[in-house]
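Right, I'll just put the structure down here and ask away after.
Selected chains from the complex are presented in situ; the others are not included.
Labels run A, B and C following the written order; every chain starts at residue 1.
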């Protein structure tokens, strides 16, 4: 938890000096439009912009570390970073082990399929095979929906694999985060429809358990909601994925 | 009968055998002698095609074996070979060493092969080592196993490449004795050797090689008493 | 670092199921890799330039490119190109077996070259055909010396097997990761997987040592 001692914001009040304090954020920059690299190798995306604003409000210099998703959890658990923004969904199970900020975005889910199919609603999924990404909230959601609508669930490792499974006709439909789904629809010429039942929790910022930053960040998020900054950023980064 | 005609072997730029023509009659024991590097091993190895001759012919029982379409394995079945360093198969017992080729190549049943193997091992005086691994044997014992292994294929000719020169002196006799017995059974034998006494006593004919050339051949008695060439004289001076 | 294993307990059966998956998949891959590796090694020492060239190219490609790419090509490109729906298990053992064969072939090539040339000559002089000579005379002696390097390769294979998770085959490692992602605690499941891997490798090593001892019984 909070007894980390490697120069992160949570504990470097003790060694004040004239430099600006650093706030370390970890992310997995393979999740556009929330976080990714531009072609010059700089971070960009919706989460990145929010993080910059938060750091500025708190008076810190923001430092971003990119790592794969497994690494993010390790970084949180060991307290090596101050917080993680990576489109993380705040489930109850996870709350046992990390602290989440209040929700700052909710994008919903989508079912997508190859253009030579035509599926226009949950009812038409009966008898189909639906792929989901392991360890995501869509996985949990799909398990519930499959009972009701009679489809089969196939679980795979990550979004890129899900798309390849679709291309190889091993699954009929992929069930995924709406923003990501829209990206694939645009880039690979797929089709899809929104999940009307979506009840998944929205995205939150994750902190090591017991972090003092949670309160401060929640206050800032509330303020950003009020003054329209978040709406602006959503418009800038996410509108083409709606 | 083995007949070589102008047999020549070239390694790279090095002509190691130069136009060797000779005939070895059935039942004959021929000793090949000469200085180190003179081509004795190469000559022997050409006879069973372990080395491919560069020019010239080898005929065995009237059949030319130096044509491209000859089946080497067929040729070798009838020619046993014993090496200076034994080359027993270290991961097999003595008996397995002897029976392996008959079973694999001649399609003997395991029982038949083992019976024959034990008989041969008895002949070379190793009945008690049947189940031992080669690494447990003395040099003399190893070489006797190697001879039994070659004999197990029931060859018409046996080639020996310095069979005793890796042995301790007290073991030389036990191997030479086995070879003498073999000679007496009428086996055709070609023996590269440094054992001049063996050559004198047992061989029917001596081939003296020097620098790839067959310098002299003849009966041991005349060859050792009065060699015709200076080279042979020099050589005999050194080793006798 | 505060570790807490209590939350993991309910997931342990889920993780343990990965052992069977991993073992099954690894053992088939090892067999394919060993078998193909031997054949490739033989190609490499043969006098036919075409076979040598083929084996060298094979090694270069399969050692030279990431395993995950090979896995993806087999699992995703094969059905798209041929229409044959290859299963995850088959793709996985193919990819791992073909990949391992490249490594194994280099190890075996070295082992064969280290066997005394006299062994080949003795076998040839007895009229033993090439195949039997290799199978019964040369390879058994070669393998004795290269067993440690082969064990390394098999252990690497066991541990790389986590890659197959990307195509939806749930091995031990992937199961540990899933539990980690579920709970947002991944040190504990990883430590459990670590212990299980250690036991598997330990057993593999013991088998290797036993084999080594058996092969050395003639020394």
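One rule holds for everything that comes next: a residue touches a chain if its C-beta (ideal position, glycine included) is under 8 Å from a C-beta of that chain, and two chains touch if they have at least 3 such contacts.
These numbers were taken from a predicted model, which means no experiment stands behind them.
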item: Assembly formula (labels as shown, counts from the whole structure file); value: A x1, B x2, C x2
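Please note the rule applied: only the chains that are shown with their structure count from here on.
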item: Remotest chain, chain B as reference, centres from CA atoms; value: A
item: Core chain by centroid distance, with centroids computed from Cα atoms only; value: C
item: Chain centre separation (chain A, chain C; CA means) in Å; value: 36
item: Euclidean distance of C-alpha centroids - chain B vs chain C, Å; value: 45
item: Chain B residues within the chain C interface of the complex; value: 48, 50, 72-74, 76-77, 79-81, 83, 85, 87-92, 100-101, 104-105, 133-135, 149-150, 153
item: Contact set on chain C toward chain B in their complex; value: 116, 118-119, 121-122, 124-129, 132, 136-137, 140-141, 144, 215, 217-219
item: Interface residues, chain A side, partner chain C - complex; value: 1, 69-70, 73-74, 76-78, 93-94, 96-98, 134-135, 154-158, 161, 164-165, 167-170, 206
